[in-house]
Structures are given as C-alpha cells and as structure tokens.
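As you look at this complex, bear in mind that one protein chain is not there, while each of the others sits in place.
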Amino acid sequence: MKQPLTFTLNGEERVLYVDTRATLLEAVRDYLGLTGTKEGCGNGNCGACTVWLDGEPAYSCLVLAVEAQGARVMTVEGLAEGGRLDPLQRALIEEGGLQCGFCTPGLLMMARSFLDRHRRPTEREIRGAIAGNLCRCTGYDKIVRAIQRAARGQTPPQAEG
Amino acid sequence: MRAFEYRAPTTLSEALKLLAEAKGEVRPLAGGTDLVPQVREGRKRPTMVLDVKRISELRRLEYDPGMGLRLGAAVSCSVIASHPQVRRYFPALAQACALVGSIQIQNRATVGGNICNASPSADTVPPLLCLDARAFIAGGRGQREVALESFFRGPGRTILARDELLVEVVVPPPPKFSAASYMRFIPRSEMDIAVAGVASLVVLDGGRQCQEARIALAAVAPQPSRAPEAEAALQGRPLDAKALEEAGELAAKMAKPITDIRGGAEYRRELVKVLTRRTLEQCLEALKRGPR
Partner (left out) sequence: MATSTKTRQFGPPLKRGSVAPKRAQAPPKKPAATKAPGSVARAPSAATRQQQSTPKRAQTPPKKSIAPRQQSAPKQAQTPPKKSITPRQQSAPRQAQTPPKKSTAPQQQRAPKPAQAPPQAPVQAVPPTPKAQPQRVNGRTFRVIGQRTERVDAVERVTGQAAFGADITLPGMLWAKVLRSPYAHARIKGIDTAAALRHPGVLAVVTAADLPPLASKGPVQLGELSIDVAALRELVLASKKVRFQGQPVASVAAIDPYTAAEALELIHVDYEPLPVLENALDAMKPGAPVVHDDIFIQNPGERRSPSNIAAHIEFERGDVEAGFAQADVVVEESYESAMVHQAYLEPQAAAASVDAGGRTTVWTTTQGAFTIKLQLCALLGLGQNLVRVVPLEIGGGFGGKINVLVEPLCVLLSRRTGRPVKLVLTRDEVLRATGPGSPSFITLKVGAKKDGTLTALTGRLIYDAGAFPGAPVAAGCVVGLGPYRVPNLRLDGYDVVTNKPRVQPYRAPGAPQAAFAFESSMDRIAEKLRLDPLEFRRRNAIAVGESLADGRPLPPVGLKQLLDRVARHPCWTRPLEQERGHARGRGLALGCWLGSTLSSACHLMVNADGSLTLVLGGVDLTGTRTAMAQIAAEEFGLEPGQVHVRVGDTDSVGYTDVSAGSRVTYVMGAAVQQACQDALGQLGERAAEQLGAGAGEVEFRAGVFNLRGSKKKGIPYLELARTSLRRGGPVVGRGTASGLPVAPAFAAHVVDVEVDRETGKVSILKYTAFQDVGRAVNPTQVEGQIQGGVAQGVGLALTEAYIWTRGALKNASLLDYRLPTALDLPFIATELIEAPAPDGPYGVRGVGEVPIVPAAPALANAIYRAVGVRMKALPMTPEAVFMASHPRAPVQEPAASPVAGR
C-alpha cells in the first residue's frame, strides 16, 4: 500500500509516494538516493541510521516513512554546510576516530546533537551519549577523543552544560 | 511483512472511530520502537497502523499538586525524563525513562508504548507501580480507569480490548517524606533489556521509621508486579541493614523468574535481592539529603 509523504530533507522539501512499510531510512536511502545514512541492523540496535527528526536524533530504521509527514529530517549529508566540514567531522579525521566509517554518519548525527546541548561534557557523558551507536572497528577510544577535541573547540557554556 | 494502511488521526474520537470500524487488525503506534520491528519482522501483522502521536489527549504532560501527574500515553521518554516536575517529584520515573535503550530510543519511545507492549521487563512500569499510577483507557464503549497493576495479563498481554486505547497514566503526588528509586541489572552498560529490575518507594514517619514501603519488580514474573510481603516486612520498622536485607530476601522469594536467554531464574532471584536492597538504600540516602 502506498501513501503520499511530504517532508523536508536537509532543508529541501521532498514529495514521495511511499510504501507504508518503508522506514524513514529506506525513504531517504532507496527512494531519495541519499545513502550516507546506513543500515546496520534495521531494528534499533546499532545507531548507524541515526538522523535528526525534527531536531532530535532518532533511529530512522524505527520510524515509518509515513510518520515523517511534515517533519524536518536532517542526515549526514546536511552536516557539512556549504562544503565546509563541521568541526566534529574534522575532529574525527584528525583523531583517527573512524576506520571502516560505516558507523560514522550515524555517530556524527548523535554526537553533533549531543555537543550542541552539552558544551563541556565529561568523558562519561560522551560515552553515555554514544552508547546507542555501535562501532566495531575503533574500540571508541579515538571517537571519544575526537568528541572531546570538538568540545574543546566549542564556545564555553552560557549557564550550565 | 504484510501491507497495511497507515492513519494518523488528530483527535481521540477520530481514533476511536477508526478502531471501532476497522475490519482487520489495527495496531496503535506510538514511538514505534517496539512495534516497527515487530511488524517488519512479521511478528505482528496488522492491516492498519494507527499513529497516536498526533492526538492531543495523548500528548499531555502536566503536573498539578493536587491531582498529580497526567502523563499522556504518547509522550516520549526524553520529554518525561527532562521534565522539571517529573525530575523533582518522581525522580524514579525520570530515572527509568532515561534508562530505556539509548538517547535515540528515548526520543521516540513512550511510556504508553512501554506499558502497552506489556513486556515483563518494561523499565518504566515498576516506578509507576510504586507510585500507585492509574491507567485511563478510552474505547468504543466509553472510558475506564484501572490501577496500573491490573493493566497487565501476561507477557505481551493487557486488558485493552481491540477497540481501546491507553490515553494517559495518572500518578498521584508522592507521599510526604517519601523517596523512590529504580534500578535494573543489564550485562552491558546501556542498550540492553533488564535481567531484573526493582523500584522501591519509602515513606518515613516522623521518627525515621518506615511508615510505608512499596516495592515493584520487573523481568522476574510474567508481568511487572508489586512485592507485598517484602513491603509488609518493612512497615513500622527502622530501616537498618538487616531490614533491607530481609526485604531483599522476601522480594526474591516472591519473584517468579524464568530462565531465558537473558538470565537464569536463580540468578534473577539473586539480582532481585541485591537490587531491592540497593534501591532501598538509595531511597534512604535521598531522604537523608532532604525529605520532601
């Protein structure tokens, strides 16, 4: 069964006619060809599919595409503004926080959102924030260091972190 | 995976009408963190998926000092966990909401879904049981209200009729001089389902004795439930180490765990003992810091 769907993807309005069974992840990847967002498990256990749904990180494999009617969706492709890498993307490269890179897009979406809300996080807070993003290659060491590095480059918190 | 129709009504009456008139199987959808994988793996085969997130009655989250907390069934765990009054008056509930899955899960998952999914391991349920929460249900034949504990009928089974929705959960204001705590045990540090979970609530009388204790268990019985024997054992006693230990033993005795992939029955009983004691200790510590 197919139903119409209108939503904003990385700032652009998209209109689709989707199978109701399709997930938001499939809509973005298979219908719209933005394959930066990955599917590692398809049932909410790995984080590779993390996108922002109305500004909040969510597993796009657990969201039916039709649920996104009217929503704002942001994927990794929207992160580098005007071709300039986000400081977190830079930090991941500089620290070596990616190996195969399959977890990276989802991780970036989670960690970027976290850093926007926590200007000076502790190591434990960082680890807690990305606990829903599995990485099998790095042991997280350099990922956590990259997030710390990006945090150091942020403007200090106004009131509290 | 079978094809299905998707509907997202904005009013409760519209939703109830859809439920009442539907031919095949209708499944309410809240955060979808349980339902979407169930449907996609063919474990549930609805003909219609009814998204309840746009229904205003289910999106309510209000605290009133007289009535308590009105918690709409479609409110996400993140919103609940960060709500100032929830954190202040119902920290155990906030704790539990912040344990569900990961941040990404909490941003979608709802307490309503956690309850209606009726998993024995549902984390948000034990604190609500300790808080004497009540479930408000609407259906074709009107509305009804039940104590949350009587909402469950076994793993994955509730008292909801096919044409009914859980609308909200109402939590009365916490008793004076009380504190509550929820802890669960999981093998990893996050992203895991409870092997056992315990919520405790302690009400102290003026003389630092236990006026009332409430203890609720998760993942150690077909449904989340209170442990009345353990509660009774604490009533009217000073809460010393011995009392806590005893309460743990009694709670463990009450538990009826099974052995499954997440843990053996014997181990689960041991965990109940430990978690009961630890949650009670946490309550006492909170009370020491300053009873409400």
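Labels A and B are assigned to the chains in the order they are written; within every chain, residues are numbered from 1.
Basically, a residue touches a chain if its C-beta (ideal position, glycine included) is under 8 Å from a C-beta of that chain, and two chains touch if they have at least 3 such contacts.
Quick caveat, the model's predicted, so the values are computed rather than measured.
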Inset, instruction - Just name the one of B:P187, B:G206 or B:G290 that touches the chain not displayed here. - result: B:P187
Inset, instruction - Kindly state which of the options A:V73, A:C103 or A:A151 is in contact with the chain not pictured. - result: A:C103
Legend entry - Interface with the unshown chain - residue positions in chain B: 1-3, 41, 185, 187-193, 195, 259-267, 270-271, 274
Inset, instruction - Just the residue numbers, please: which parts of chain A touch the chain that's not shown? - result: 19, 21-22, 29-30, 33-46, 48, 75-77, 79-80, 85, 89, 92-96, 98-105, 108, 123-124, 126-128, 130-145, 149
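The rule we apply is simple: only the chains that are shown with their structure count from here on.
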Inset, instruction - Quick one: report the Å distance separating chain A from chain B, using the average Cα coordinate of each chain. - result: 29
Inset, instruction - Please name which positions on chain B make contact with chain A in the complex. - result: 1, 3-6, 8, 29, 31-33, 36-37, 39-41, 49, 51, 53, 78, 101-105, 107-108, 189-191
Inset, instruction - Name, in rising order, each residue of chain A that touches chain B in their complex. - result: 1, 3, 19-21, 23, 42-45, 47, 50, 53, 56-59, 61-64, 66-67, 69, 110, 114, 128-129, 131-133
